[in-house]
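Heads up, the thing below is written out as structure tokens.
One protein chain omitted, others in place.
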């Protein structure tokens, strides 16, 4: 009889295989918990750090309407960060600890945010390409096995696709505008295309954790699958805009019904991952500055709350 | 016999009356020394603080040539500050003490620098009007009784009149330019005219120290005399530029062969003197910030010099 | 009508400049939730500014758009009071600037709802609800900082010492405002000042802070005599419109 009983781990995997959500109070393997905390907090950090490159153009947005849309977008990213930190907290991680790991460089965030935003067209390109890539990465996560994460991703993805449309619209306006505007759009695409392809991570052959993550259904497609999907989706959009994708090797492959495309500069990819991106230092500095300069504010809020509590108890 | 001997003070005054220069090693009354230190250091502080309103436009100058001229001009002001601090040091004042008095608010500087520079035309107006007024105040000081001060003023005045011509030239370019440029010039004149008239100090009736200073020949004209001279000099220049002096009461007086003009807003004058000028706080803050943030640099320079000296002595 | 145009423009500039300052915090706030709160208030003010600019453009009737008014006027043409252009400084400076402005803004909007100018009244009606939230937020922070730690108290006191002198301009009417008051379009500022003072006093008391007395009040922004800070703000705000004249974005 005993041999027929499933171990906890087998029961857990069986639930996952049946697409039953895992909830905070359910038993879960320690490796699953740890992997999820790492992944969710990394995602939360990406939202937080991701505020910086776009935040860089809020004060210089070219119209009141654009200023408003951009500020609202960056604000949404702060909101996504909040959802995601909360989701990670259901796994026993504390927000302070996660932030400490970000600030110490222990925790990672998406490398794409280590590139600078140099023109207004970058606001379009980030919305269109970077958010587009993020959506491809994230939509499958709406069905991920961990309940709080999946629910957070549903909200995130809804807003992200809205942002993506706004980004595309910025590009469209530029491409239909004056020659300087179209040139600005092309120049931005030239800078962002390759870093965006890097967002899907290393090649499958160099991505050892993929298999376990797919088994746990916290990942549902491989890096290369998503990258192919992205190229196939974006090339026609670039053509629609009248922009040229900066890749000589790009070519339609009738047999695979998809595009062949050049190889990412993996040396650059690993340099950026190792913290040598063009803005790596500035991004982390901006976050730690905000955190350190805000310490007295957080302390004041705690001290005041304690005083209030004490007074309420005394009364 | 004794009654015929002159006291030290009488000898001193006799030298002054004969226009013989007083030099650092000569005997001088304590009040003379103190008055001079106050006046020279105040003048030095004015050069130092005076760097700020014009410095405010160096990074926004409208052409490379103008940027260069403006930077050189502000640099000259730093140089004037140096000459004048040195002149005051010959009277036994230390530069550190004079600066401490500036930073504590004990020492004054010219009130004109407590007004903000809000447009490029202010660079023209300051050169033309403010330097023009400064020259009227300062030219007589080239013949002042105290030698080091008089010699410093000779150098200062030479450069100031060069600056004044440059300021006038900026105004002329604006007035001969596009309508927006001429409007910019007029708007600047409107803001600076009255504060410039205040540069000559209170009315003679309210200026109790004038008499003693004139006796010591550290002042050679009264405030009202200089103010009249200034108006008589500037009104035709404004006319030449095609600008309107913002004074309803301005009118040529054939009898006195000079202009009648409206009264300065003395309430504003005293407010600014008391430290309530529009930029009083910012100016002093900028200077104390520079001083405090530079403390470690000065300490390092001293420490290094001491180390070198020690090594030289040991060798 | 010219006076109304000028006044609506003043309101627009004021909301825009304060919104711009708040937006500078975006991504750099001391607490993520407060980053969101400041972005919210900034967005409210930006929306209010756009309503005013659109209305001002309509009143002027010379075909200028909201963006022309915001992006193509120089510092000396801007009409915001000095308070809102002051730099963010630390969080305490931002909170004090916001609270002093909110106390005025909220009570002004309450009154403007009854303006005989229906368009203006309509904007006020919509904005007053947002302003009620702003003042709640900034008042709570004044209390937390004043009655928090020694450091927060020191910082909020320093902020009050540096910003109080700009509060008087808000309720000191310019000739334009006087003309509109005389015509019954604008409420009397003495009443608004009293309401604002009462609110400040109440909040400061709870925050264990002292209301400054006898401070010399600076003014000038509402008549175009700004601090030197505004020019730098405008170089950023206006750069794109200036660099690419007449383009659509």
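Going in written order, the chains are labelled A, B and C, and every chain counts its residues from 1.
Here is the rule we go by: a contact is a pair of C-beta atoms (placed from the backbone, for glycine too) under 8 Å apart; a residue touches a chain by one contact, two chains touch by 3 or more.
Quantities reported herein were computed from a predicted structural model and do not represent experimental measurements.
Participant: Thinking of the complex as a whole, which visible chains are touched by the chain that is not shown?
Facilitator: Checking the complete complex, the chain left out touches A, B, C.
Participant: Of the residues listed, B:59, B:94, B:212 or B:251, which one is in contact with the missing chain?
Facilitator: Candidates B:59, B:94, B:212 or B:251; residue touching the omitted chain: B:59.
Participant: Using the document's contact rule, name the residues of subunit C that touch the chain not shown here.
Facilitator: Within subunit C, the residues touching the omitted chain are 74, 232, 235-236, 238-239, 242-243, 245.
Participant: What does the interface between subunit A and the hidden chain look like in terms of residue numbers?
Facilitator: 53, 56, 60, 116-119, 184, 187, 191, 271, 274, 276, 278-279, 281-282
Participant: Touching the hidden chain in the full complex, which residues of subunit B are there? Just list them.
Facilitator: Answer for subunit B: residues 48, 51-52, 55, 58-68, 71-72, 74-75, 78-79, 81-82, 85, 120, 170, 173-174, 177-178, 180-181, 286, 289-290, 293-301, 303-304, 307 touch the chain left out.
Heads up, the rule we're going with is that only the chains that are shown with their structure count from here on.
Participant: Any idea which two chains share the most contacting C-beta pairs?
Facilitator: A-C
Participant: Mind having a look at which chain is the central one, using mean CA positions?
Facilitator: Ranked by how close its C-alpha centre lies to the overall one, first comes C.
Participant: How far is the middle of subunit A from the middle of subunit B, if each middle is the mean of its Cα atoms, in Å?
Facilitator: Chain centroid spacing, subunit A to subunit B, equals 59 Å.
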